[in-house]
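For reference, the structure is listed below as structure tokens.
Apart from one protein chain that is not included, each protein chain of the complex appears where it belongs.
So, subunit A:
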Amino acid sequence: MANPLRGEVIRLYKNLLYLGREYPQGSAYFRERLKSAFMKNKDVTDPEKIQKLVARGDFVIKELEALYFLRKYRAMKKRYYEPEQ
């Protein structure tokens, strides 16, 4: 792995792992998938390719945040508000 990007990749992994604690199907399920996804790309050396993968990882973070928000919003809406006619 290219040395300066090693820190970025580890940062990304830690952030995703933290987010995975709230995953609907369980944090263990998430951690398995996360680890295998990262391991699949462990031999990539081209810095440009690594940047692209890290960008994809950041995108997944945004998707997870959106997922968690929607789940919570829908649950609150269902519990506290009259169904729309």
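By definition in this document, a contact is a pair of C-beta atoms (placed from the backbone, for glycine too) under 8 Å apart; a residue touches a chain by one contact, two chains touch by 3 or more; residues count from 1.
Everything that follows uses one rule, which is that contacts and distances are computed from a predicted model.
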Undepicted complex member, UniProt protein name, chosen from "Glyoxylate reductase/hydroxypyruvate reductase", "Electron transfer flavoprotein subunit beta", "Mitotic spindle assembly checkpoint protein MAD2B" or "BPL/LPL catalytic domain-containing protein": "Electron transfer flavoprotein subunit beta"
Hidden-chain contact residue, picked from the options A:6, A:35 or A:72: A:72
Touching residues on subunit A - with respect to the absent chain: 11, 14-15, 18-19, 24, 61, 65, 68-69, 71-73, 75-77, 79-81
